[in-house]
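Our next item is chain A:
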Amino acid sequence: MSSSESALAVELRGITKRFPGVVANADVNVAVRTGTVHALVGENGAGKSTLMKILYGMQRPDEGTISIDGTQGDFHTPADAIAVGIGMVHQHFMLADNLTVLENVVLGDEPRGGGGIDFKAARAKIKDISARYGLGVDPDRLVDELGVGERQRVEILKVLFRGARILILDEPTAVLVPQEVDELFGNLRELKAEGLTILFISHKLDEVLSVADDITVMRRGTTVASVAPGDVTARQLAELMVGSALPVPELRESTVTDTPVLEAEGLTVTSPDGRTVLEGMSVTINAGEVLGIAGVEGNGQAELVEALMGIRPLQAGRIALRGEDITKLSTRKRRDAGIGYIPEDRHRQGVLLEATLWENRILGHQTKAPSVRGLLLNRSGARADTQRIVDEYDVRTPNIDVLAGSLSGGNQQKLIVGREMSGNPVLLIASHPTRGVDVGAQAAIWEQIRKARAEQLAVLLISADLDELIGMSDSLAVILRGRLVASYDPKAVTPEELGSAMTGAGDGEES
Partner candidate 1 sequence: GGGDDSGAGGGGEGGLKIGLAYDIGGRGDQSFNDSAARGLDKAKQEFGIEATELEASQGETDAQKEDRLRQLAEGGYNPIIAVGFAYAGPLGKVAKDYPDVKFAIIDDYTPGTDDGPNIANLTFAEEQGSFLVGVAAALKSKTGNVGFVGGVNTPLIQKFEAGYQAGVKAVKPDATVQVKYLTQPPDFSGFNDPAKGETAANGMLDAGADVVYAAAGGSGSGVFRAAKDKGAMGIGVDSDQYNLPSLADVKDVIITSMVKSVDVAVYDFIKSVNDNQFKAGNKVYDLEAGGVQYATSGGKIDDITPRLEEYKQKIISGEIKVPSTT
Partner candidate 2 sequence: MGRISLRSVGLGLAAPVGALVFALLVCGVILSITGHQPFDVAEDMIGSLERPRTVANSLNSATTYYLSAVAVAIGFKMRLFNIGVDGQYRLAAMLAAALAGASFMESLPSVLRILMTILAAMLVGAIWSGIAGFLKVTRGVSEVISTIMLNAIATALVAFLLNPDRLAVTVAGSNNIGTAPITEGGQVPGIPYSGSSSDVFGLIVLAAVVGVAYWFMLNRTRFGFDLKATGESESAAVASGVNVKKMVLASMLLSGAVAGLVGMPQLLGASHSYSLDFPAGLGFTGIAIALLGRNHPIGMAFAAFLWGALDQTSNVLDLSGVPKEIVVIMQGVIVLSVVIAYELVRRYKLRLEQRDVGRALGTTKTPEEVQA
């Protein structure tokens, strides 16, 4: 450990934080040297975000002390943390969509002038920072119009705008493509060169090893190790995190047949403001095939999925399921025809947080046994089948009468996967099926997809996790600005190649 060699920017000692039913942080100790990039790793729910929120004054620790540059601090609100030069970019973006970039950035620290906000000064300062770090942010755009990458940069700008000396980045790379990640790391190195201290959380261990100066590993709410990147491999790090080996996404032998299950032709979708978001896209998936779609978020994946599900109207195009035209069918009819759907945002589309597990079992299957009988609900049928899913998919819950909202995200996801697999679908549309899910659950979900594929299920897999895509797909396509621009053989492609195709820089080959 080299922490004694230079001054400490941040020192967390004995931090404990309890939530009802959970000890999120238990006697956590972290020391961060000034002018370094310090990575924090750990599986889902290990307590990383909680710890950072405590450092940032968003939550109060039950026990423990925080020292900044050697001085002990007592942060009641983020304002206190901001005052001593701490800035935080949150795991989930903290942006107001209906405000402009400028408004989002200056919020809480507005330059004043002439009785109001000095917009001119603010604009100049934002442009200046944006130019200096190559963030390329236009202060007058509405955040609503921005893509994820741009939003990320706005978040960083917010922090820099306040002149933070200590930056906390909670999973900043989760939504970025490799090129964007490189850019971000370029920025981080530049910041470090200026003497800033960076605290950085990521699940991507390669990244961590490439950018961090020090690494702290958390498990189950406490710090289990502090290591230097030179001393460990990704594998060792992973084992420190979970206490066991990492699961690998991979398919075994090919099960692809030549019976097309999904045939979509010329799908065109326009957004409410008239932009074409999906342009003449054609997709075919055969029984037993997993088609992976790679792409930077916001290039039409959501629209493709929703168009297939009948949630979004088509301007043009035709969709057939097992040879039958379903273009004009409603979402319900499509589900009845055998489409299962794992949505990307489970809280928005996947579960009713305030309904019980067994009621959530019925959701999406309101027309099918065993949850209904004619026009009436079949409560006992639904309950029994929910119990089956809970058992088969290892949903961790005390019983099936708890509200879905009281399960962790991973367990909610397992319930959704179990539900969508029931009733033997012929096509599964899976959007980011393992997003934000810890390794155990991840392995379980992959296993279920493999099993169904072996039983001739066709799968459309959309994911931001390139390893998952490459490992789980039989064929791969890249989506860019509403079109499929390239196809790859997953056995032969590297994440880097995919990444450049996703940003439009690569040259995909037909396969």
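The candidates came about this way: all candidates are chains of the complex that A comes from, given by their letters.
Keep this in mind: a contact is a pair of C-beta atoms (placed from the backbone, for glycine too) under 8 Å apart; a residue touches a chain by one contact, two chains touch by 3 or more; residues count from 1.
All figures in this text were calculated on a predicted structure; none of them were measured in a lab.
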Ask   = Given the candidates 1 or 2, which is the one that touches chain A in this complex?
value = 2
Query = Which residues of chain A touch candidate 2 in their complex?
reply = 19-23, 26-27, 219-222, 224, 309, 311, 330-336, 341, 343, 348-355, 359, 362-367, 372, 375-377, 379, 396-398, 402-403, 406-407
